[in-house]
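Just one protein chain is left out here, and the rest sit where they should.
Take a look at chain A:
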Amino acid sequence: MGQRRRGGTQQFMPDTQSCPPDTPTSGILRCPGYLQSQKHSICMVSDFFYPNMGGVESHIYQLSQCLIEKGHKVVIATHAYGNRRGVRYLTNGLKVYYLPLQVMYNQSTATTCFHSLPLLRCVFVRERITVVHAHSSFSAMAHDALFHAKTMGLNTVFTDHSLFGFADLSSVLTNKLLTATLCDTNHIVCVSYTSKENTVLRAALDPDIVSVIPNAVDPTDFTPDPSCRDNSKITIVVVSRLVYRKGIDLLGGIIPVLCAKHPDLCFLIGGEGPKRIVLEEVREKYQLHDRVRLLGALDHKDVRDVLVQGHIFLNTSLTEAFCMAIVEGASCGLQVVSTRVGGIPEVLPDELVTLCEPTVSSICDGLEKVIAKQRSGKAPSPAAIHRQVRTLYTWRNVAERTEKVYNCACGQPVLPLPARLQRLRSHCGAVAGSIFSFVAVIDFLFLLLLQWLWPDHLMDVALDASGPGGHWERGFWKKKGKNLNAAH
């Protein structure tokens, strides 16, 4: 056992002599073994990961799995969730670092810029990371990681998952932070063209370094099943969090209008949130208890079982970067009606979705049309819709395109400190630029201090679970991995 492990690690031993001597900090980190084999050692950083549930979390997980399948090494860094801290392994040797960083607000860590440096440096050095991939602009840890990675001389990629305004205070502050962290990020990924436009404007970026890679759904999870439908009536399904952003007030306006016109119409609403009270009031006022069913919070695995019960999927969002829900609805073979906001018009071809303006009357018109189509039997069969959607968005495709982004980012030079400071000053304005330059200098000095206290060469090189020379499939982990997991 000892022999095998020895062989596995020596294969990719960092050889400082063959590394380009561009910056002193990057010497040991640039691992030639990875660059020669065209494989990357990727660290995904975000505040949001399992056990928290949502779009960003599943995006990171699915993307990582597909990249591992392609032979890259992937580790994930996030903050500790309650009892879940330390190092964990998920399927196929996906390694997750739950770092003990203090959570401030809404599962996001504090942005002090410095307190996360020792641990993140440790992760980057011991895993011999070549690309740092940060996710979500809501995540302070992602911003920190981009900043520290640049200080350490690593290439960075950022994925933005949401649309932002420009007017309120929190947006103004986040946008300023985003400008500073993205101004020397090598490449940025957005989930739709609308999101790209938004990000370019918010962070004052060159549009050439922003790519669009949409999200994906697992088509095998969302298969149609017409036998679950009750064909004596028409069911409209809504699955979303019940919050203002998702247009629940509009939904509250639509329900009484349509229910009065069509006696065989019923609503099935899944999800939980502060706007639930609006729907309950409507149900009470118009005596629609038998026709509007509120299911409450749904687990991700139960979503499909709810979707297949309906004929029409309704999405009333007021803002959306890329709507996963309508793809899931269409994949289950439902007719989709949605508001025309944000990136939604890009998501599905016109024959699969009916788009309306975000007003009660427009959505009612759209729904009427679809209901008429459904009654006349002209609507395409669920199986036909599923076949069409199945090939549109797959995670393998997303991983392939992300791989190209990594290749492109890895070819770019990392700016040395003086050039980086100049860029910060010219990009972020005089005042903010100076502040961020100051922070960058302090960060650099802090890194020097850490390198003196805990030199890189004393840090243990971690055993690769995934990637070239990964130990996951070689039988070693089958015996030991179980115990390592359980020990935390």
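Definition applied: a residue touches a chain if its C-beta (ideal position, glycine included) is under 8 Å from a C-beta of that chain, and two chains touch if they have at least 3 such contacts; residues count from 1.
Basically, contacts and distances are computed from a predicted model.
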| item | value |
| --- | --- |
| Absent chain [UniProt protein name; select from "Phosphatidylinositol N-acetylglucosaminyltransferase subunit H", "Pc12g10410 protein", "PEX5-related protein" or "Eukaryotic translation initiation factor 3 subunit F"] | "Phosphatidylinositol N-acetylglucosaminyltransferase subunit H" |
| Residue, one of A:67, A:94 or A:122, that touches the chain absent here | A:122 |
| Chain not shown: contacting residue from A:100, A:263 or A:377 | A:100 |
| Missing-partner contacts on chain A, residue numbers | 1-2, 5-6, 9-10, 13-14, 28, 85-87, 97, 99-100, 118-119, 122-123, 126, 454-455, 457-463, 480, 483-484, 486-488 |
